[in-house]
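A single protein chain has been omitted from the complex, and every remaining protein chain is retained in its original position.
Up next is subunit A:
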Amino acid sequence: MDNGNAFAHHAGSSLLHELDVRCKLICISLMSLSLLKATIPALSGISLLLFMLMIHSGIHPWEVVKNLKYFLVLLVLIFISRTMTTGGEAMVTFMEITITKEGIFAGTMVVWRFFLVMISGILFTVTTRPSHVKVAVQWFLAPIPFIPEKRAGVMVSLFLRFLPLMVQKSRQVAMAQKSRCGHLEKNPVKRVKHLALPLLKNMVQSADGLALGMTCRGYTEDRTELALEPSGREIPVMIFSVFMSALILI
C-alpha cells in the first residue's frame, strides 16, 4: 500500500476492482446487516471470504494490521470492557472485578464483528475510485425527491478522500511533534492540544486548497458524468450475496 495508507484507493485489476461500484455498495450493506445476526460459523465463513478477497485484491494483511494498530487497541479495550460488564458465570475475580465466561464470549463476538466491518470498509475504499462512488451515489439518490443528488455525490467522494488525508496529516503532525521532542511532554491535555490544533488547521487549509483548485478548474454540478461499466460478474455476485445474507438472517 503506497504511503502505508489503508484508507486510500489503490489501482488494480482484481474482481473487486472491476466490479460495478453499485453492486459493491449493495453487497457491503447486506454484509454489514448480516454481521449483526452472524454466529461463529457464519463469522468464520465471512472472515475466510474477506481474507481471500484481500489477498486477491493485492492487499497484504500485515499492512492492514500495521495501519489499524490504534483501531486494534480500541478493539482490545472494547473486549476488556465487555468481559467485565457482562453478567454470568464468574471465571476470575480480582479486586471486585469479575470476568465472566459470557463476557468473554460477548466480547469476542463484538470485536470480531467490528473487525470484519472495518475490513470490508477497507476492501471497498482500496478497490474503488472516489469518482465512481460519486456516480453510484447519484444513481441511488436520483429517484428520491428533494435531495440534490449531484451535490450529495460530490460530498460522498470528498468524504472518502478526506479520510485517508486525515490519517496522512495526523502522521505528519505526530512526526513533526516528535522531531521537536513533543513526545516527551507529560501533560496529556497539552499533547492532545499540540496534535489536534495543527491537524484541524491543516485540514481546513487542505479544504480551502481543494475549493480553490475546483473553482479554478471551472467546477460546476452540471458536468458530463463518468459512465459506470459493469464487468458482467455483478449478477452472480449479487445472487451469492443475497443468498448468503438470507441464510444468515433467517
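Just so we're on the same page, a residue touches a chain if its C-beta (ideal position, glycine included) is under 8 Å from a C-beta of that chain, and two chains touch if they have at least 3 such contacts; residues count from 1.
Here, contacts and distances are computed from a predicted model.
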| item | value |
| --- | --- |
| Candidate names "Biotin transporter", "NADH-quinone oxidoreductase subunit A", "BolA family transcriptional regulator" or "Haloacetate dehalogenase"; UniProt protein name, chain not shown | "Biotin transporter" |
| Residue of A:Ser29, A:Thr93 or A:Gln172 touching the missing chain in the full complex | A:Ser29 |
| Residue, one of A:Gly12, A:Gly121 or A:Gly182, that touches the chain absent here | A:Gly121 |
| Chain not shown, touching residues in subunit A | 25, 28-29, 31-33, 35-36, 70-71, 74-75, 77-78, 80-81, 85, 113-115, 117-118, 120-121, 124, 151-152, 154-156, 158-159, 161-163, 166, 196-197, 200-201, 203-205, 207-208, 210-211, 214-215, 219-220 |
